[in-house]
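Accompanying notes for the structure given below.
With one protein chain held back, the other chains of the complex are shown just where they sit.
== chain A ==
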Amino acid sequence: MVKAVKGVVVECDSAVKQIILGLNEKGQFIIEDLDDTHVFVDASCVDQLREDIDQILNENTYKVEDAK
C-alpha cells in the first residue's frame, strides 16, 4: 500500500548533505535519506537547519583580516 508523507525535500550539495547527516545524529529530523543531493526532512526543522548549517559554514571560512 502506498504511503504519502508530508515534509520538505531539501536539495543541497553533497558537502552540506554530510553536515545535515551529522546534525541529524543530535536531532533526528530526517524522514528519508533520498540520495547524495536530496534529503527529505521534517517541515518544522528547516529554519533551524539553515541556521545550524550557516553557523558551521561560518566557522569554516577563511576571512581576510581588515588591515586597520
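Here, contacts are C-beta pairs under 8 Å (C-beta built on N, C-alpha and C of every residue); 3 or more make two chains touch, one makes a residue touch a chain; residues count from 1.
Note that contacts and distances are computed from a predicted model.
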From the list "SUMO-activating enzyme subunit", "ESCRT-II complex subunit VPS25", "RNA polymerase II transcription factor B subunit 2" or "Protein YIF1", give the UniProt name belonging to the chain omitted from this structure. "RNA polymerase II transcription factor B subunit 2"
Could you pull out which residues of chain A are in touch with the chain that's been left out? 1-13, 16, 31-32, 34-35, 38, 40-43, 46, 49-50, 53-54, 57, 61, 63-64, 66
